[in-house]
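Dumping the structure here so I can ask a few things about it.
Yeah, one chain of the complex is gone here, protein chain that is, but the others are all in their spots.
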Amino acid sequence: MAALGAVLAVFLGALLAFLLLRWAGDILNPTPATAPQRVPFLGGYPPEVHAWNRYHVRYYAMALLFLAFDMEMVFMYPWAEVFVREGMVALVEMLMFIVILVIGILYAWRERALEWA
Amino acid sequence: MSPVTRAVLGVVGLGGSLAVLIYLAAVLDRVIGHRVAQQPLRWSAALALPAREAARLVLQQRSRTERSDAEAWALAPALLAAAAAASVAVIPFGPAAAVADVDAGLALYVAAIALVMVAVFLHGWSPNSVYPLIGAYRFVAVTLSFQVPLALVLLATALPAESLSVSAIVQAQDGLWNVVRQPLGLPIFLATGLGAAFWGPLALPDADDLAGGTRAEVSGVPLLLWRAAQLAVLVSIAAMSAAAFLGGWRGPWLPGVVWLGLKTLAVLVVLLLAGHLLARVRQESFVVFGWVVLIPLALVDVFLSGILLL
Partner (left out) sequence: MRAALARLAADSPVPIFVLAGQGAAGRVDGLRLDPRLRLVDSPRAASLLLVAGRLPRSWLRPALRIHAQMPHPRVTVWWPLGYAPRSLERRFAGVVRVAAQEDVAAVLVRLQQALLRRERASEPDLLPDVDPAPWRGVGPYGQGGKGMTGGVPFGRPLATRAADRDGLELDFLPIRVGPFFPPLPVGLVLELRSQGDLLQEARVVEPAPGRPLPGDVDPVFLRALAEPVPLAALERARARHHLRWLAGMLRFHGLHALAGRALALAEAALVGAAAVRALGRLLERTLALGWATRGVGIVPPEQLRGQPLGPVARAAGLAEDARSVDPAYRALGFTPVTHREGDAHARWRQRLAEAAQALELAERAGDRLLAGGEGVVEAPRGRLTAGGATASPLLELLPALLAGQEWGDAMATVVSLDLPPVEPVQGASGVAA
């Protein structure tokens, strides 16, 4: 518990430190930006539309596959802790689980879900 | 020493050593770059160069864009650095010494590396500009591909230790380092670690084909903070590979901290060299490579070490 508190302290400490440094930079350089300075850089011409858009995330199929493997990782964390104690049973059971998921990867590969251009 | 004093000392010590390692990483990057380019560089000049660059950046104005997401833009470098610092906090520097000896330190480490993706995406999304946005989305695709091999390979080192705590993993290496026991582990970890720090071949969000990518609209102190945070993630990857594969603080004669530092620097040199010698990958090729090659190799690593333990 104390260890997690320490991690939180480190996390918040680093966050605060960097935000304070940024604030200090603003104090050192308070020059505001003019309108022509705020135009996003495209190469010389101004943009025609806002960049924020309904971006076509073409790798959505791969993201679903990642979700499956992330859930598998959730199971593998406690499995790693008890593996040596449980012995061959643990190995075989996890192997079966993984094989099913790897077949999923092969299927996704064949169906070209990993490529999108 | 009261626990509060110890905690404060730990946090400050962590911050200080991280700052030193970040600086050394910047110096080494310049030195290695000049060596590869076969251009001369004096060591005295190399040691002062990051400080000079930092001073120049401090004196430069912060850029703003039209209708940006100001809070997210301010948060992004801080989040990246905080994730890196939290991930280094679980790494032990002595037999019973770590700033935060979490019972599931490995899971925390992988979670912190996952936060890197959020920070980079925020950094690319906030300026409301095309090139940073494309860089951000590209990086998400690449991260989803290297995240699983990274976690699997670290998990393999947890098998002999029967624990997810990083200090237990280091303890379990007293006979043999994991780099010898699990030869597939370190190369895969370094390859995916380059992606976690978006360095070298996996520098997709801040790429040259996007005029700097997520960095394209950043200048001044925020740029300095972003680059420092990126180096912090690189140092974190190097430190974890030193702990999980190279025996961490183990070593004769010198104190544990020094050994950890030396091993971290050695891995840093390898990572920086890879950055200078390997071209940037294509997004799709890396996604396919990550899923079809890296994950099966990482799984082979896990199950092979498992079988050898039984």
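As written, the chains take the letters A and B, and residue 1 is the first residue of each chain.
In this section, contacts are C-beta pairs under 8 Å (C-beta built on N, C-alpha and C of every residue); 3 or more make two chains touch, one makes a residue touch a chain.
Model, not experiment: these values are computed from the prediction.
Only one residue in the set B:Ser63, B:Ser126, B:Thr143 or B:Gln173 touches the chain that does not appear here, and it is B:Ser63. Checked against the hidden chain, the listed residues B:Ala7, B:Ala85 or B:Leu223 yield one contact partner: B:Leu223. Residues 32-39, 41, 48-49, 51-53, 55-56, 58-63, 66-67, 130, 134, 137-138, 200-201, 203-204, 207-212, 215-220, 223, 276-285 of subunit B touch the missing chain (whole complex, contact as defined above).
Remark: the residues of subunit A touching the chain excluded from display are 28-29, 31, 34-37, 39, 41-58, 116-117.
One rule holds in what follows: only the chains that are shown with their structure count from here on.
Subunit A and subunit B have Cα centroids lying 14 Å from one another. Per the touch definition, subunit B reaches subunit A in the complex via residues 3, 7, 10-11, 14-15, 58-67, 74-75, 77-79, 81-86, 89-90, 98-104, 106-108, 110, 125, 127-133, 137, 140-141, 144-145, 147-148, 151-152, 155, 158-160, 162-164, 211, 216-217, 220-222, 225, 229, 284, 287-288, 291-292, 295-296, 299, 302-303, 306-307, 309-310. Against subunit B, the residues of subunit A that register as touching in their complex are 2-7, 9-19, 21-22, 24-26, 28-29, 31, 33, 37-43, 47, 50-52, 55, 57, 59, 62-63, 65-66, 69-70, 73, 76-77, 80-85, 87-88, 91, 95, 98, 102, 105, 108-109, 114-117.
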